[in-house]
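All protein chains of the complex are present and in place, except for one that has been dropped.
Letters A, B and C mark the chains as written, and numbering starts fresh at 1 in each.
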Amino acid sequence: MVVEKIAVIALYTTIAMFVGILFMGVGRKIVARVHNRVGPPVYQGFIDIAKLLTKKTNISHGWIYDLALLFSMTGIMLTILFLPIGGVKLLSMEGDAFLVLYLLAIPALGFALGAGASGNPNAAIGVMRALVMMLSYELPFVITLIALMIYYDTSSIAQIVEMQHAKWAIMIPPFVLAAAVADMALQGMLMEAPFDIPTAPHEIASGPMAEFGGKHLGALMIYKAGTIVAYTTLFVDLFLGGGVVMHDGSVLAYLANFAVWFILIFLVFTLSLLINTSFPRFRIEQAFKFYWKYEALLAFISLIWVYLMVIS
Amino acid sequence: MKALELIGKGEEMHGRAYIKSDKEEASSIIKKLKENGFDHFVMLSCVDWIDNNEFELVYHLWSYEHKEHVMVSIILPRDNPSMSSMHELFPQIETYEREIHEMYGVDFEGNNRLTPFMLEGWHDMPPMRKDFDSKKFAEDVFDSIPEIKEEEDEGI
Amino acid sequence: MGLFDGDIMKYEDWNKISRIASRKSLWMVHFCTGCGAIELPPVMTSRYDMERFGMGPMATPRQADVLLITGYLTVKTLKRVVNVYEQMQSPKYVISFGSCPINGGMYWDSYNTVKRLDRYLPVDVYVGGCMPRPEGVMNAFLELMKLIDEGKARGWEKYQKYYEQYKRNQKMAFNFEREKDEGA
Partner (left out) sequence: MLELIFAVLLIAAFATLFIKSGRIAAIISLIASAMPLIAVMDWANDFGIKAFSFGVENSMDFSIAGITMHLSITSFAWFFAVMVFSLLPPIFLFSYSFFEKNNGFFPFMLFLITAVFGILLASDFLTLFFFWELMAASSFILVYISRDKKAIMSYLAFSVLSAVLILVGIALLYSQSGTLIFSDIVLNADKVTVSAIILMVAGFAVKSALMPLHAWAPFVYSKADEPFVAFLSGGLSKVGYYGMFFMLFALPGAKILHQYFNSGVATYLLAVIGAISAFIGTLLAFMEDDLRKLLAYSSIAQLGYIAVGFGIGSSLAMAGALFQAFNHAFFKSVLFLAAGAVAYRTGKWKISELGGVGYKMPFTFMAALFAIFALAAIPITSGFAAKWLLYEAAVSNKYIFITPIMLIAGVGAFLYSFRILYGVFLGENRHDDIKEAPLPMIAGMFLLVLPLIIFLIFPGYMLDMMHSALVDAGIGTISHTNYVIRTGTASYNTLAVVIGMMVVMIPAFLIYVLRKQKKVDFKDNFLAGEPYEFYGYISMHAANNFYKPIEDVIMPYLRKGAISFYTALYNAMGRVSDASRKIYTGLSQDYTIYIIIFFFIIVGWLIW
């Protein structure tokens, strides 16, 4: 039984990473189509990563710089382990939403350490912006998370997914507002256009990644692909019922749930890309004020609304 | 022309006031012009008259009130020319002076930043002077650099 | 202990895979020196769209494979270009735009412009024209891809092989000292 469980977990994690890399190519295709361009082939993500990993010479700024490579990939795959994907509870019975929130911080901090060790001033400014972005979008996201926890009276994502079988969370009135706020926070997490402040190529030479090349950049591309899957799956699990359509344990149910999950995260990713193509880049203070003033206010309203619903 | 009345001498050339003066008097003329309306310092240029062996420094000023352009020109001898710096009047003059010092070799007393400005690691004579043969210099420098010799075997 | 440095997978077919990968996704950093940089936006935008070949601009030389020299090079900028080229990670390629890097172009007699770029850097593809049109630039990219595919784009190996000669030439250009008597 345990071996079968490990096999399922390994299968789903690798599938999730491949879906992530596929989405990078698809993302660039969608953005190109919006620009009325042909755009790269859909499998461009795989080629980029293959090219980076087969670079002949690689530079390193010391053992902490290599730590970034290990930390970022390990952290994001560990997060995917703890997220229910397509209704399949990988390890998410063992941990809960707070654990996932802090697991998402491991790659960010490891990445920041690597950038810091590279000694490039652009990298440090990029990391400063990334951490400030994290602080700013974390407030509204956390408030919506607590609203969900109070409503479903549990803090484990797997149970939240189970309780949404009958009705998706987004159908409950206060959670429509909460989903909108969480989607804008998702825009910040995926670092899409209005909030791609940390890795701004024009201002700070692509921020923290200024000194990353070759296999280090390849690992970071895999990390970026992982974040696309991890954040969108988190959003889908919390608000759109985790893509669970059929509940009996048959293979058909696995496939159906997986297909629905795939479609849902594709829609969420496309929505964030469309916002990406239509917005210039904010300054870091504007993003901070946007999240802490307007988003936090909306989130707090939905939190109080849920609180009143729960008490009555 | 307003400038000519102000200074009293000089004539009108192609619609611009052209005032000839010499080293000592130039700064007082420009100060006088600056006070009554000519507050925009356009540029400082240097002309190399190699035939009569002299440099001509021309200070261009413009006045938005009178819509007039005035040129104050100074003649300097060609061998070791020197002029007093006027960066107290207009701060940007210091940069023009640096450039002219580097390109023509005119020495400006009082300007303490006459360091190499655009040419990095330049040990030759100032290149904009007419007696500097740029084509010959180019051949000397760039043709003397040999081709990259590759061994014939193709096996890289 | 390079896992793929030939000890597990045969060197040739490993080279083949890395060549295919690097051909289909060429990332470029362009050193916008002369008047050629303005030729690149039309190549990136919707009419010609170089991204369909997987090419895209990158911010730092560490991340890039192709160095675009888009115009004339003075001795001062050549020092920076060499610095950027050495920070790139091989396999790396150089494309130079315009006639100035070929033979000095209209600055053939200037005291400051570098006449033949390939004495200082190994150049893989030259693009003629006093600033080539976007079709010329696209043609150069396709040419580079063909060279990579046939394994002929070995500028970076040439640089490593004849490193001393390149360095000697660069040093001669950077601090050239004519004897005083020749001058005026």
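We take it that a residue touches a chain if its C-beta (ideal position, glycine included) is under 8 Å from a C-beta of that chain, and two chains touch if they have at least 3 such contacts.
Keep in mind it's a predicted model, so treat the numbers as computed, not measured.
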Need the list of shown chains touched by the one chain that isn't shown. A, C
Option from A:D48, A:E138 or A:D237 whose C-beta touches the chain left out: A:E138
Touch criterion as defined above, residue of A:G45, A:G214 or A:G242 at the omitted chain: A:G214
Go through chain C and note every residue touching the omitted chain. 1-5, 31, 60-62, 79-81, 83-84, 87
Chain A, residues in touch with the chain not shown (by the definition above): 13, 53, 55-62, 64, 66, 69-70, 73-74, 77-78, 81-82, 91, 93-96, 98-99, 101-103, 105-106, 108-109, 112-113, 116-122, 124-125, 127-128, 131-132, 134-135, 138-139, 142-143, 146, 149-150, 153-156, 159, 205, 210-211, 214-215, 218-219, 222, 283-285, 288-289, 303-304, 307, 310
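Methods note: only the chains that are shown with their structure count from here on.
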Taking every chain's C-alpha mean, which one sits closest to the mean of all protein C-alpha atoms? C
How many angstrom lie between the centres of chain A and chain C, each centre taken as the mean Cα position? 37
Separation of chain A from chain B, taking each centre as the mean of its C-alpha atoms, in whole Å: 60
Where in chain B do residues touch two or more of the other chains? none
Which residues of chain B touch chain C once you look at their complex with the stated criterion? 118-121, 123-125, 127, 129, 131-132, 134-135, 137-138, 140-150, 156
Touching residues of chain C toward chain A in the complex: what are they? 4, 14, 17-18, 21-22, 24-25, 27, 45-46, 49, 51-54, 57-60, 62-63, 65, 88-91
Spell out the residues on chain A that touch chain C in their complex, using ranges where they run on. 28, 32, 35-41, 44, 47-48, 50-51, 54-59, 201-202, 205-206, 209-214, 217
